[in-house]
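Omission of a single protein chain aside, the complex is shown with its protein chains in their original locations.
Going in written order, the chains are labelled A, B and C, and every chain counts its residues from 1.
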Amino acid sequence: MRHALVLGLAASVSAIPWQHAAAQAADPTAAEFDKFREIMEQDNPAELFEAKGEELWRARRGPKNASLEQCDLGLGPGVVKGAYAQLPRYFADVDRVMDAEARIVHCMITLQGIKYEELAKQPFSSLVRTPEPVSLVTYVAAQSRGMKIASPQNHPKERDAYQTGKAIFHYRAGAFDFSCASCHGADDKRIRTQPLPNFTKPEQAIRAVQGWPGYRMTGGVMHSLQWRLNDCYRQQRFPEPGYVSETLSALLTYVTVNANGHVYRGPGIKR
Amino acid sequence: MADPMKIRATLQGDVADVRVLMAHPMETGQRKDAAGKIVPMHFIQTITAQLNGKTVFNADVSQAVSRNPVFAFKVKGAKPGDKLSITWQDNKGDKRTDEVVIGAAS
Amino acid sequence: MRLASAGLLAAAAALLASCAAPTRDYQPDALAMMKRDFHARGSAGVDRLNEDSVQAACNKFQDNPPQEAAAKLEKEQFAAIKWPADGKLLGDWKAGERIAQNGQGMAWNDKGGVGGSCYNCHQVGPRESSFGTVGPSLYQFAKKRGYGAEIQRYAYGKIYNAKAYNLCSQMPRFGHVKALTEQQMKDLTALLMDPASPVNQ
Partner (left out) sequence: MHDTRRTVLKGIWAIGALASVAAAGLLSPGRAFAAWNKSAFEAKSTIDAMKMLGVANAEDSKAIEIRAPDIAENGAVVPIDITSAIPGTTSISVFIEKNPFPYTGTFDVSQGAVPYVHLRVKIGESSPVRVVVAAGGKHYMAAKEVKVTIGGCGG
């Protein structure tokens, strides 16, 4: 019963047209940005990281000298095509919902014997170093290019993750009383010149997913959603969330399920 | 060693549309690192493209080219199966050459 | 056909309802998860995850607490405002403009409370075109409202603690959490209230 209803929602959501371009066209500066964003997307340095990620995926590495080719991203061991578009999802082996990077890190730990602490020490890209999970998640994401986002809501823990993520999204605390919703809970707002999509609405929630992982023009580094959420919490004046923690998987479940039905365009380019 | 380039060469008639992505820091010599030390200049200076071994395009560039450079150019007289290679060299003498086979007209 | 689509609509509506209104309150789960997953960094300790009375009321009622409870808390917040001992509320608007432009302060990588982040959310002076729209425009703040003592007090008090005026306002409580010093808040008040400030041109 529940299952059928969920499918019903997915269908109704996918019928909503993608409104990003229309919503932005009103502002001439944003329209100019969008026009050149398309040119940038045609030849996106993200592809360099995608290639690196593919090499890493196939290479025998770590204390166990194993590749990641047996990693189960949710569609069975070794299936990469389309897996990203269906994450986050529930994984029985860990009895929790995992987002793409959380699952890749899990595979690096279990299959290759690499330690979590090692991966969590400096998990974000800098000018001198791109962490391996970032390249890997770029490769995995690219294999869902052009597919519909379909983060499932079948397992009870997937539905719990959605609701918990929603509560986390709206939780105000910290020095400035901010929550995620302070910036991303209303329509047509912006910080300085940066438009702020309202992630509580399906037609705008896609903008939390689209373009990530993204090649960031500032600094010229590749970043994943793990970085984006981390930097949101920094600006939210919160303490720091753990790398690939369940909190972040829950938040990603909330915004991704809201974006279900939209077509994912692959790794993107960001300001 | 430098990471591979990503080269795309697609035919429109007998003109090959060549687009290339290069992995390179393109340091301007004006940026400071975390310790406050100036990061020395490190940038691609020359780019050469060859079609079946014959030079068809080359460029001299400065550190003002963006990090992880992207270039596109168009080569005349190309046909499916031709080999297109691109070489860059930076100010430290590092070099990288990659090659693609031009596909059929799209 | 009619019937079938009506059935589908009902199903979709039932589901939307189930999404919008969860079967139970997930906030305790959310908080427990966050307390497990977050760690202190720089100036940002894990104690920042704990709600104070204002945050608790706003979280509990989705920023829309019952009027009576809200009024009581607003009164408490107002009573805790520390007004300048010298009675002067206006500082230097030029310093205020710099504070308004500065978006740093209280984040885990910030050293101390140095900026008011005003332009992030508000239009302020006429010369800065890169301003946010989360809050209302403050351009011609006093020109529109008057330059009197009452308005000055409102401007200072609002910067000090926006929640004393509107409990679930999105604006930080700059004085209450000691993000800004008294002098900085005077300078910002001058930016809004000084007849010579570009804000009032």
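In this section, contacts are C-beta pairs under 8 Å (C-beta built on N, C-alpha and C of every residue); 3 or more make two chains touch, one makes a residue touch a chain.
Everything numeric here is computed off the predicted structure, so don't read it as measured data.
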Query: Which residue among A:40, A:75 or A:120 touches the omitted chain?
result: A:40
- request: Just name the one of C:109, C:130, C:166 or C:183 that touches the chain not displayed here.
  value: C:130
- prompt: Any idea which of A:96, A:145 or A:270 touches the chain not displayed?
  reply: A:270
Task: Over the whole complex, note the residues of subunit A touching the chain we left out.
output: 29, 32-33, 35-37, 39-40, 43, 190-194, 214, 216-220, 228, 231-232, 235, 270-271
Message: Could you pull out which residues of subunit B are in touch with the chain that's been left out?
response: 15, 19, 28, 30, 45-46, 49, 51, 53-67, 69-77
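Quick note on the criterion: only the chains that are shown with their structure count from here on.
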Whole-Å gap between the CA centroids of subunit B and subunit C: 49
Message: Between subunit A and subunit C, what distance separates the C-alpha centroids? Give it in angstrom.
response: 28
Query: In subunit A, what residues contact two or more other chains?
result: none
Message: By the touch rule stated above, which residues of subunit C touch at least two different other chains?
response: none
Statement: subunit A partner, complex, touching residues on subunit B are 3-4, 6, 8, 19, 21-23, 25-26, 31, 66-68, 70, 72
Task: State the interface residues of subunit A toward subunit B in the complex, per the touch definition above.
output: 42-45, 47-48, 51-52, 127, 215, 217, 219-220
Message: Under the definition above, what is the set of subunit A residues touching subunit C in their complex?
response: 4-6, 8-9, 12, 160, 162-164, 166-168, 170-178, 182-183, 186, 188-193, 196, 234-235, 237-242, 245-248, 250
